[in-house]
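My structure is below; once you've seen it, I'll send some questions.
Of the protein chains in this complex, all but one are displayed in their positions.
== chain A ==
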Amino acid sequence: MSPAASVIARDRSDQDRAVEVAPGVHWIGALDPGLRTFDIILRTANGTTYNSYLVRGEEGVAVIDTVKAEFAEDFFARLESVARYDEIRVIVLNHLEPDHTGALPELMRRAPQAQLYISKRATPMLKALLKPRDDRPLTYKTVGTGDEVSLGGRTLRFLHTPFLHWPDTQCTWLAEEGVLFSGDVFGCHHCDARLFNDLCGDFRFAFDYYYAHIMRPFKGYVVDALKLIEPLPIKLIAPTHGPILRDRPRRYVTRYRELSTPSLAERIDQGERSLIIFYMSAYGSTARMAEAIRAGAEEAGGIRVSLYDLEGGEIQPFVDLIESADALVLGSPTINGDAAKPIWDLLSSLAVIDLKGKLGAAFGSYGWTGEAVKMIEDRLRGLKLRVPVAGLRIKLIPTDEELEECRDFGRALAGALVRGEQGRVIDFADLG
């Protein structure tokens, strides 16, 4: 924690009061304004919140998610301000990561009568968290879309929304109040004690940043989840991190739809495939190879080929381009037995996008060793790209014959892209 952050942390107030977010629904979470790095990889300029909620029905109380272990004291104080432990009938876990289950063991000790509700994919994680033994068995119910639990005049309905962003994730819908307890979906790392989106500072960048790092690798699953969420008459979204979305909550659903829809697909013709070539070139030889490969690939038709010199661009926009592309072709000279660093910078930035089903290929000119091409191919395979055409290496300056080889290489890649069309039977040996 930075010195500034620790000052902020000491200034926390209202630690022991729950906040009503809808009739009979209270926020009982915790504020963590001092946090600057979440899960090692995510930065946050003003901390985060661990949101937990309590729903009161005529026949009992439900607690939805808990908080990180270090913040259990705040959580229990807020819970006690609106309910007794013996009233808790239901504990819903929308996501079992430790920042939402840290206070769970103690909550279960204080409310032993409460029934746990988890998604169908959460059992192994629950067991790993709570370590049941023969003398201390674990009872819980697994639920999926359409399952519900009544609290008396209040019904919690479950939506199975796996991989947002773990296999276990689900959302819980309180129909009577139009409240969606969405887990990490629609969340962000932004800490503001005013809690509600219409009162907090501008957190749009935090919302998009969270999506980009947490949800983006699972876009297909986001789209599946939106099919369940979009028809709901939502009045308020209660995520597990960041502001509670009560002012025009549907804007955030729409934003997820926008962020999950491939932008390039709207611009290129239906059925057209996209192939992108990135290269580095010290003396122009790899650049000439790249241009010849482009010419060869373009002959096929139906393929949009793009060519970029990595030296002239930033990594992030290139990552966006790759996300929408069907094939990624990388060219690098070999320098001291390795590919050029910008190639590795690009390849180490692709974890945030879904690469499944894309083709990869590598090429490059070299002076005396030429290992780069093979190393790039290995990395592409490591990222689960299919490498259907063997890499192309040319010693120093390409001759006319060698440039024709480059065009053939481009033609072969284009052929692999077109052959990969739906419906055709592919032979395992051709998968590369």
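We take it that a contact is a pair of C-beta atoms (placed from the backbone, for glycine too) under 8 Å apart; a residue touches a chain by one contact, two chains touch by 3 or more; residues count from 1.
Quick note on the criterion: contacts and distances are computed from a predicted model.
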Hidden subunit of the complex - UniProt protein name among "ABC transporter permease", "Rod shape-determining protein MreD", "Diguanylate cyclase/phosphodiesterase" or "Ferredoxin": "Ferredoxin"
Residue, one of A:17, A:84 or A:127, that touches the chain absent here: A:127
Residue of A:105, A:167 or A:370 in touch with the missing chain, whole complex considered: A:167
Per the touch definition above, residue among A:17, A:356 or A:395 touching the missing chain: A:356
Residue ranges of chain A at the interface with the undisplayed chain: 120-121, 123-124, 127, 142, 163, 167, 220, 356-358, 384, 386, 420, 422-428, 431-432
